[in-house]
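So the structure is just underneath, and the comments pick up after that.
Only one protein chain is missing from this complex, and each of the others stays in its spot.
A and B are the chain letters, set down in written order, and residue numbers restart from 1 in every chain.
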Amino acid sequence: MTKSKTNLGNFFEDFKIGQILRHAAPRTVGSGEVAIYTALYLPRFAVQSSKAFAQAIGYQDAPIDDLLVFHLVLGKTVPDVSLNAIANLGYADFKFARPVYPGDTLDATSEVIGLKENSNKETGVVYVRTTGRNQRGETVLEYARWVMVRKRDKGAPVGPEVVPDLPKSVSVADLGKAVPPINVAAYDKALAGSPYFWGDYEKGEKIDHIDGMTVEEAEHQLATRLYQNNSKVHFNQYYEAKGRFGKRIVYGGHVISLARALSFNGLENAFHIAAVNGGRHVNPLFAGGTVFAWSEVLDKTEIPGRQDIGALRLRLVATKDKPCAGFPLTGADGKPDPSVLLDLDYWAVLPR
Amino acid sequence: MTKSKTNLGNFFEDFKIGQILRHAAPRTVGSGEVAIYTALYLPRFAVQSSKAFAQAIGYQDAPIDDLLVFHLVLGKTVPDVSLNAIANLGYADFKFARPVYPGDTLDATSEVIGLKENSNKETGVVYVRTTGRNQRGETVLEYARWVMVRKRDKGAPVGPEVVPDLPKSVSVADLGKAVPPINVAAYDKALAGSPYFWGDYEKGEKIDHIDGMTVEEAEHQLATRLYQNNSKVHFNQYYEAKGRFGKRIVYGGHVISLARALSFNGLENAFHIAAVNGGRHVNPLFAGGTVFAWSEVLDKTEIPGRQDIGALRLRLVATKDKPCAGFPLTGADGKPDPSVLLDLDYWAVLPR
Partner (left out) sequence: MTKSKTNLGNFFEDFKIGQILRHAAPRTVGSGEVAIYTALYLPRFAVQSSKAFAQAIGYQDAPIDDLLVFHLVLGKTVPDVSLNAIANLGYADFKFARPVYPGDTLDATSEVIGLKENSNKETGVVYVRTTGRNQRGETVLEYARWVMVRKRDKGAPVGPEVVPDLPKSVSVADLGKAVPPINVAAYDKALAGSPYFWGDYEKGEKIDHIDGMTVEEAEHQLATRLYQNNSKVHFNQYYEAKGRFGKRIVYGGHVISLARALSFNGLENAFHIAAVNGGRHVNPLFAGGTVFAWSEVLDKTEIPGRQDIGALRLRLVATKDKPCAGFPLTGADGKPDPSVLLDLDYWAVLPR
């Protein structure tokens, strides 16, 4: 009987195509989560920082930061999807559908959309489509994610291989669904911190975000617990001391949030992450490292039916202990620069 | 005149039987406290995590975590009761009487119910009954606690010895007062994270909660300040460097909250701590330690007049740097296993 009630997480052979996982721990998000998020990353985008600013341009309240919504939704999936994962492989078709406001409650479900056993029979790739919803059952965020998960038993039979066909980038028609009609005349550029709107950015433009932020153990642990993400590698020095790196690994999403907050310097009016086309955690981060970031405008598009906002496709690169004036990405040998932590491809929304 | 206004705390000879201590610093509890509590411990019990979930089953809002209520009430008593304590000896007759909701304000009083000078005349045991109340003066929590307190002056006369007769366990009739009638049909087991209700647990069952959490100095300091608990040993490395351990001691309640949050894995529907029968901080914890936990079902009872909920009497054991698959408690020599930090005996409420 002992231990029978404990969740040890799903292993590769436990997943079935079409299976729906209803994740535990619905979560009401309020002023507390917003303030801790601010204390962890120093975001300064005016729309999320100020109820007065948000309401002036058309939101009903200051919306919850997009990445905070993402971290909370992802956190819920960990006990069912990735407790036995050894690698987070990718994201696709990741889009925000509706704003989340203080007082809203988030829950999440995932559908298994792909399964591919690795040739070593010890692991396999699990593809899920995760949907985050509010207390009215409305979708606020959707994304596909794939992770490499251990098998419990190397000999366990598995079903036929299914690899989903995922888009290389989110459709432009799907951008901006989480942004109400914006009263651009009421958008105060001085309060927002920059005169540059969507029309002022050009494809190919690179921006060094200059500042760096050193990460402490207590900080990333607070963050990851805030998201109710119980992945083992972030909190347990007793085990990690004997692990691959000898120390706790910072949650990859912590790096995304740091890089996004640093990117305010140069992208002050890119107030919303509409979608993520893809991204890679190139290297792990550990406490003591200082994170820097730079961005490149990969593309630029109008959004059908929207005169108020436009979208920039941005590459956001985060590095460890390396300032970004030289836009580090690839070394002379063609391999990734060893300082690179994150290479993210996303659509940001700006006023026009 | 200098220093005359400073509170140096009460010494043993300052306490009188029947004395009522009205504690300072009433505190309004809101979304901020709840979110920090989540960021400190990673609790995932659905009732406290989600307003929508709590309201669906009959609460007016998501109640404040029971242990957060306890820590806030205890914190208020420190300047009057235990500033000069050298040991926290025990708890008894500890019961929650009413839910606390965001926006409520807590204050506390204590009555001195026992005094027993030690034979060395340097210390004595002070027994208090503490009551936490909301802004309407309604009791939300009551408990008896006894601590060993220094005398200011070894020669100071003290009154006759009074040792209160405290119950070994809280009466079953007192359980569940803080739980409104629960609509069990609306209690969504998948969202709560487990199919196991009260009826599924058996006396004698042991559960290894598997995960471990490493504690950082900044974390326990943030926690203890959040509770406005100004006990000196948690914050002041300048003094503690010269003290018994050479380092700051983690507030014992921090260990209780970590163990309770870890216990979610295996006790997902044990959403409420109704009462604490007793407990011991077996060893101190210091930053850098990793806390693990296990539980044993000591007893199981229906609650008179309640068809919606039942109670489990649980032993909750926390260890330091020792995983709990072997349920560590007592060594081969009959002495406590040196890894054990906490041995708590409490009543939890689950849906039936």
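FYI, a residue touches a chain if its C-beta (ideal position, glycine included) is under 8 Å from a C-beta of that chain, and two chains touch if they have at least 3 such contacts.
Being a predicted model, the structure only gives us computed values, none of them experimental.
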item	value
From A:21, A:36, A:108 or A:348, residue that would touch the chain that is not displayed	A:36
Candidate in contact with the missing chain, chosen from A:99, A:176 or A:266	A:266
Positions on chain A contacted by the hidden chain, ascending	30-36, 38-42, 44, 46, 49-53, 62, 102, 190-194, 196, 200-202, 205-214, 216-219, 222, 265-268, 288, 290, 292, 321, 323, 325
Residues from chain B at the interface with the omitted partner, ascending	1-3, 5-8, 22, 24-28, 30-33, 35-36, 79, 102-103, 105, 107, 135, 216-218, 221-223, 225-226, 228, 230, 232, 235-239, 248
